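Below you will find the structure I want to go over with you.
A single protein chain has been omitted; all remaining protein chains appear in their positions.
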Amino acid sequence: MSSNFGQNIKLSVFGESHGSAIGCIIDGLPAGFELDMEKIYFEMARRAPGKDKTATPRLEKDIPIILSGVIDNITTGAPLAMEIENSNTKSGDYSNLMSVPRPSHSDYPAYVKYNGNNDIRGGGHFSGRLTAPIVFAGAVAKQILEQKGITVGAHIKSISDVSDKGFDMAEVTAKQLKDVSSKAFAVIDNDVEDKMRQAVEEARLSLDSVGGVIECAAVGLPVGIGSNIFSTVESKLASILFAIPAVKGVEFGAGFDIAAMHGSQANDPYSVKDGRVFIEKNNNGGVLGGMTSGAPIIVRAAIKPTPSISQEQKSVNLQTMEEETLVIKGRHDPCIVPRAVPVIEAAVAFGLLDLMM
Amino acid sequence: MSSNFGQNIKLSVFGESHGSAIGCIIDGLPAGFELDMEKIYFEMARRAPGKDKTATPRLEKDIPIILSGVIDNITTGAPLAMEIENSNTKSGDYSNLMSVPRPSHSDYPAYVKYNGNNDIRGGGHFSGRLTAPIVFAGAVAKQILEQKGITVGAHIKSISDVSDKGFDMAEVTAKQLKDVSSKAFAVIDNDVEDKMRQAVEEARLSLDSVGGVIECAAVGLPVGIGSNIFSTVESKLASILFAIPAVKGVEFGAGFDIAAMHGSQANDPYSVKDGRVFIEKNNNGGVLGGMTSGAPIIVRAAIKPTPSISQEQKSVNLQTMEEETLVIKGRHDPCIVPRAVPVIEAAVAFGLLDLMM
Amino acid sequence: MSSNFGQNIKLSVFGESHGSAIGCIIDGLPAGFELDMEKIYFEMARRAPGKDKTATPRLEKDIPIILSGVIDNITTGAPLAMEIENSNTKSGDYSNLMSVPRPSHSDYPAYVKYNGNNDIRGGGHFSGRLTAPIVFAGAVAKQILEQKGITVGAHIKSISDVSDKGFDMAEVTAKQLKDVSSKAFAVIDNDVEDKMRQAVEEARLSLDSVGGVIECAAVGLPVGIGSNIFSTVESKLASILFAIPAVKGVEFGAGFDIAAMHGSQANDPYSVKDGRVFIEKNNNGGVLGGMTSGAPIIVRAAIKPTPSISQEQKSVNLQTMEEETLVIKGRHDPCIVPRAVPVIEAAVAFGLLDLMM
Partner (left out) sequence: MSSNFGQNIKLSVFGESHGSAIGCIIDGLPAGFELDMEKIYFEMARRAPGKDKTATPRLEKDIPIILSGVIDNITTGAPLAMEIENSNTKSGDYSNLMSVPRPSHSDYPAYVKYNGNNDIRGGGHFSGRLTAPIVFAGAVAKQILEQKGITVGAHIKSISDVSDKGFDMAEVTAKQLKDVSSKAFAVIDNDVEDKMRQAVEEARLSLDSVGGVIECAAVGLPVGIGSNIFSTVESKLASILFAIPAVKGVEFGAGFDIAAMHGSQANDPYSVKDGRVFIEKNNNGGVLGGMTSGAPIIVRAAIKPTPSISQEQKSVNLQTMEEETLVIKGRHDPCIVPRAVPVIEAAVAFGLLDLMM
C-alpha cells in the first residue's frame, strides 16, 4: 500500500480501524503559521459518527493529538505528526468476514493481495475511519488557504433521488460556501433536509443504504495554478478524491452533462466585471487547459451507497470456493454522504494547497 | 508546466503544436521486449486527423521516429525517446488570439501564467496534438499488457445526444474490446454510426461543435493491483485521463448513476464461475478498495465539445480590458470524440502499466 | 523541511528532540513478514546514548511503540507507524542559543529559514535524536534483506587519528559483518578500541570532540540492482547517508584514493571462482555503471567532530549583530562515531531495500 499524497506538501496516512491509533504526517507546511485548533476540532466533529440517525451509533472521540511540528499552536516547519487513539471498538463482530468477502468491499482483493495478512477488523487500513486524518490535514490546509483568500466549501448535492440546488457555478461566494459547509446538515435548500433524512431512514428500516453526490467549490484562487498535460488541477483533485472510499465518479463544472451540449452552449464567454475578467457560465468548473481560470473551482463526487447492508447477500467462501449467503452483523451507516462532506472539502483543500506551495 | 507521468515507468512529453517537433521519453520499459511497429503506426493513425468529416482537414503524418531505447524493434532497457516532426502548419491563422482569448480554451490562464511567453501558435504545448505522444506511449503499453494477457479497448459511448450500447460491465471480453477498438468508427452498435455522424455534420454546418462520452474497459488484470488511499486504481487512471484536454468527468462502473441506487441494488454479489470467483453486475467497475477486483475495469470520460467554433463569441481584449466579439479562423474539428478514443485507451493502458511494473 | 525518503518503500520521519514524541511511517513493506522485535530493540540500543563515556550521559529509553501495520509481529501491508516517546529532557539548558548560533550547527540557517519558529530545544527536528527512527527503519530493512540473503554491517574505520583495519573489499563475508557490527565497540582489530577510547577521553577532558570514519559493507546482493545516470546505487546510498547529521563525505570502494591511481592499478579484473564471476580488488566498491556488480558494496562516511564543545567559541548575536563569545552548556557526546555505526548501517540497509523492492 502506498498512503502518500503530494508533491510540495506531503501527506502520509497510517492506521487501521481497530489498531492502537490512526494518524498522519504532514511534511512541508510553512513555519510560523498559527493553527486555530478549534476550527480543526470542528472539522473533525463534522466527520465523526454518532451525531444522528444518518450515522453509525459507534462513538468515537477523534481527538487529534499533535506529536510534533507545532509549539503553542504555531507551526515550527518540522513535519506535523498527529495521532488519534482508537477506542470503543467491537472487534468480535467481524469474525466471519475472514473467508466470506462482503460484496462491494475491499475484502476480496485485499485477501488476495495481502494473502490473509491484512488487518480485517473494521476494515483495517481500508476503513472509512482512515478519512479522519485526511479531514485533519484538510482542516490545516483550509486555514492556510483562507489566509491566502481562498475558501473551500461543499454541500450534499443529492442523497438517493433527492436533490439539493447546485452552486451558482460562475458566482458562488466565499460567504455562501462557509454558510453551507458549517450547517449541521450541509444543504443549500433547507427544505430538502427532511426529504433526504427520510430517504436515509427508509433505507435504514429496509436494512438497506443510499448514496449521493457531493458538490464542492473553491473560490479566491489566482489564475494560472496547475498546468496542462500531467499536472492539471483536475488530475490533482481527482487523484486525491478517488482516494476516498466510496467515490466512483468525479466531474468538473458541467461535468458529464457537457458531453451532450453544443460548443456554443458549453463555451464560457468572457466579459468584464468590476474591471476584471469575468467568466460566464463556468461550465469548465474553474479549470481551463489544466490551469485555474479564476472562476470558482466546481467539482462533484459520486458516493456509492454504503456497501455494508444488513440484508442477506450472495458471496463466496474463499476457503471452500462455495457460494454462501452472507449477513453482515455490526452497526453501519445507512448513508455516509453527510459525513463525507468534510472529507471531500478536506481532499480538495489539501490538493489545492499542494498545487499552490 | 510539468509534463511527467508515472512512478514505475515514466513518461515525459514535450512539444508545441507549431514547433519543430513533439515527442516523449518513456523511461523504465523492460529490456528485450519486441515492439510491433505496425501496431504502433495503427494507433497513431487512429488519432491522426483528416480521415473524414468528423476531423480537421489539416493533414499530419504523425510518423514517430525512435531516437533511442530500441534496436531492431527490441527494447534495450534505456529510455525510449521518440519524436514526431511537425509540418504543414499554418501559423498565420492564430494572430488575433494573442490578446483576445478564445472561450473555454487555455488561452486566458496561459496568458496570465506565462506572461505572454507561451507559444500560442496552434495552442502551443496546450494543443490536442500533444496527445500524439500519449497515444504512442499507450501503444507501447498496450503491447506489453497484451503479453501479460491484458486487453484495453474503448468505444464512443455517446456523441451529442446519440448513444451507443455500453459494455457488459461484468462480462465484456478481450475479443469484444479488440473488435470495437479496431473499427474505423468505434461503436458497438453499428446502427448508431450514421446518427452520430449526422449530429457532427449538423454541428459543423451550424458552425458549432459537439462532445461525447468515451467508455473504456480493460480485461485480464490480476486481482489486487493498486492499493487504497492515495494509490487507488481510480486515482491513477483519473489522474492520467484528466491530463487529456477536453475531459471534464471520469467515472468507474456505474459511476454517477450509483449515487441514486440503494446498496442492495448497487452491491456486486460474488458467485463462482468456472471454478473462480465471479463478480456479478460490476457496478464498481473492477475496482474495490482501490484495488483491481478481477472484474473488467470500466471507466468513462466525458469529452466537452470542441471549444474552437466558428460562430461569433464574446471575449475580452486583455490589453484594453474591453469586451470584444471574437471569430476564430482556421480549421477545427466539429467533434474530437472519435479521434479521442485511442487517446483514452492509451491513457488507461499506460496508467495500468505503471501500476503493474 | 522534507523528511521523506524512498521511491518504492517510503520512509517519513517526524519529531523534535524535546517534543512529545519522535517516530516514522514506513510505507510499502511486504505483507506477512514476521518482524523479530528483539533484533529491532538491539539496533535501537546500539544507537542509544549513555552506555559509556563516549556518549552523552542523558538517558533515553528509545522503546519504539508500533501504532499500525503490524499484528502479532507480522506486517499487515498497511503503513507501519512507530513512535518513541520523549522523556528526561532538560530544556532549560538551551535558552541562550536563541539568538547566538552554535558554530557548525544548524542554528544559524534554521533561524533564517524558519524565522525563529523552529523548535530549538535540543536541536528540535535537527537533533541527532532523529536518527532513532532511521535506525528503526533500518532494523526492519535489515531483516527483510537478511531473508533475501543480504547482510549489511559496519565498523568504526577511524576515530580522530586512530585507524582500524578496513574490510577486505573483495572478500568480506556476511559472518565478518555480523561479528563486527554486533560488538559493543565495533572495530575489526580489537586492539584499536583502547586507543580510540583514549582519543575520545582526551578530547572530553580538553572540552573538545573528535570525529571519524565509518565503513559499511553489504554482501549477497544480486548483480544489476540500480541503474546508470540518475538512479545509481551510489546516488541512492549517498542521498540517504548525507541525510545523517555530521556526515561530510561519502565514498565507494577505493573512494578518493582511486583518483591518484593509474587505470591498470584501479581496474578490477574478472576471474572465475567457484564457477562464478569473481571481481578482484573491488576498487569500485561493488558498483559498476551505477549497478551492483555482485562484489560487496563498500561505502565509507566521514563523520565530523561533534560541533557542541564546551570550550569558548566565537559567534554572533543575531539580534544585535555583534560578535559574542559563546559557551555551550549541557551534556554532549565528545564523539558520536560509535553510536553512528548503526545509523550508517540502517541508512545503507534502507537505501538498498528501496532499490530492491
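Order of writing sets the chain letters: A, B and C. Residues in each chain are counted from 1.
What we mean here is this: contacts are C-beta pairs under 8 Å (C-beta built on N, C-alpha and C of every residue); 3 or more make two chains touch, one makes a residue touch a chain.
Every value quoted in this text rests on a predicted model; they were computed, and no experiment measured them.
Enquirer: Which is it among C:26, C:243 or C:353 that touches the chain not included here?
Expert: The one listed residue touching the chain not shown is C:243.
Enquirer: Looking at the whole complex, which of C:74, C:98 or C:223 touches the chain that is not displayed?
Expert: C:223
Enquirer: Contact with the hidden chain only, please: which subunit B residues?
Expert: Answer for subunit B: residues 1-4, 10, 12-16, 19-23, 25, 27-28, 31-32, 66-69, 71, 74-81, 83, 113-119, 124-125 touch the chain left out.
Enquirer: In terms of residues, what is the contact footprint of the unshown chain on subunit C?
Expert: With respect to the unshown chain, the touching residues of subunit C are 1-5, 11, 13, 101, 103-110, 112-114, 125-126, 130, 158, 160-161, 203, 206, 208-213, 223-224, 227-232, 234-236, 238-243, 245, 247-256, 258-272, 275, 277, 280, 283-285, 288-294, 302-309, 311, 313-316, 318, 321-323.
Operating definition for what follows: only the chains that are shown with their structure count from here on.
Enquirer: How big is the rotation, 0 to 180°, that puts the C-alpha atoms of subunit A on those of subunit C, in steps of 5?
Expert: Superposing subunit A on subunit C takes a rotation of 180 degrees, nearest 5.
Enquirer: Relative to subunit B, which chain's C-alpha centre is the most remote?
Expert: C
Enquirer: Kindly work out which chain lies most centrally, taking the average of its C-alpha atoms as its position.
Expert: A
Enquirer: Mind checking the centre-to-centre distance between subunit A and subunit C? Centres are C-alpha means, answer in whole Å.
Expert: Subunit A and subunit C have C-alpha centres separated by 40 Å.
Enquirer: Can you check how far apart subunit B and subunit C are, centre to centre, with Cα atoms defining each centre and the answer in Å?
Expert: Spacing between the chain centres: roughly 47 Å.
Enquirer: Considering subunit A alone, which of its residues make contact with at least two other chains?
Expert: Counting only residues that touch two or more other chains, subunit A contributes 1-4, 13, 113, 125.
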